[in-house]
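What follows is a set of notes on a single structure, which appears directly below.
All protein chains but one are shown at their positions in the complex.
Read from first to last, the chains carry the letters A, B and C; within each, the first residue is number 1.
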Amino acid sequence: MKTKATITSLASLRDRLREFSQERDWDQYHTPKNLSMALIGEAAELVEHFQWVEGSQSHLLEEKTRHSVEEELADILIYLVRISDKLDVDLYQAVERKLEINERKYPAEKVRGSAKKYTEYVD
Amino acid sequence: MKTKATITSLASLRDRLREFSQERDWDQYHTPKNLSMALIGEAAELVEHFQWVEGSQSHLLEEKTRHSVEEELADILIYLVRISDKLDVDLYQAVERKLEINERKYPAEKVRGSAKKYTEYVD
Amino acid sequence: MKTKATITSLASLRDRLREFSQERDWDQYHTPKNLSMALIGEAAELVEHFQWVEGSQSHLLEEKTRHSVEEELADILIYLVRISDKLDVDLYQAVERKLEINERKYPAEKVRGSAKKYTEYVD
Partner (left out) sequence: MKTKATITSLASLRDRLREFSQERDWDQYHTPKNLSMALIGEAAELVEHFQWVEGSQSHLLEEKTRHSVEEELADILIYLVRISDKLDVDLYQAVERKLEINERKYPAEKVRGSAKKYTEYVD
């Protein structure tokens, strides 16, 4: 069994996931529809860790919980990169565009000084 | 208004999001609890695009849908990087560990040749 | 230990849940925010059962899976009734209003005969 390449970028993660899936003949299950369901499942496992704690305490994780949270975060990234690969989406380009939209939509000088609630600004 | 740095890595995205949030005084809202809720909201918007289409057709997106899907994927990455920053989690390390677990849990030679259903292997 | 009343209506379920929570001093955790997180967690467990199967096969459940699916459906109803109680929402009134909206929004004669895709009608 050869040594796998270390993950240092979204591109290397994408390649590793392609290889993982091909070796197991799992591409047939990895439709964007199914992957979106798997992704939200992992997001829900993340949410579960925080559902009964106060927001202000939610960064304080016991060792065991932290370990689980890291796994959920990893799973989300895995499915996110996998679905982006299947749809041929460049995540950084998509993020760049979205940040530009957000920067126009919520101008810092206006949002900061405003009495309007945060909830009215952000969807 | 200064030019923002282009996003080319998770680290540069993390920094850009820190800056974005600080400029708006939004860190107070960005508890892991709240961010996990925002993340699952974006995951659900992704799911919605695929809920009435066949899995086998779900990679075929009309132009307008593709644009929206790219935005949801970007939003998921944004919240994922943001919550990881707040919890001081190194996403690539977490992914590396998770992939090693998966590779042991689903050995290619066993999974590929097995008559057991995929659903019994994967959670 | 006294015998609990059988659930035959949303009102009797609401009362049973109130009692359950009060006996355990759990009302303090049951904010609408927390309950909405718990509800989506159960919805995600439901989704997980269907994520790798074909839609056309998704009504065919093995005994063990059927048992789990019934538990998730029960949990969703439990949290739905609980959050509605906390927000003083009459679910049947809310449903009645929503159905009237849907009936106006998707007129049967127009939707049925139309070549427009289902996905364009339904959010």
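Just a few scattered comments:
Definition applied: contacts are C-beta pairs under 8 Å (C-beta built on N, C-alpha and C of every residue); 3 or more make two chains touch, one makes a residue touch a chain.
Predicted model, so just to flag it, every value in this text is computed and none were measured.
In the full complex, the hidden chain is touched by chain A at residues 37, 40, 48, 52-55, 118-119, 122-123. Interface with the hidden chain, as seen from chain C, comprises residues 4, 6-10, 13, 16, 20, 23-26, 29, 31-34, 36-37, 39-40, 43-44, 46-47, 49-50, 53-56, 58-59, 61, 66, 69-71, 73-78, 80, 83-84, 86-87, 89, 91-92, 94-99, 102-103, 106, 108, 111-112, 118. Residues of chain B in touch with the missing chain: 29, 34, 37-38, 40-41, 43-45, 47-48, 50-52.
Throughout what follows, only the chains that are shown with their structure count from here on.
Chains compared, chain A against chain C: the Cα-based superposition rotates one onto the other by 180 degrees, nearest 5.
In terms of their C-alpha centroids, the spacing between chain A and chain B amounts to 2 Å. Residues of chain B in contact with at least two other chains: 37, 40, 53-55, 118.
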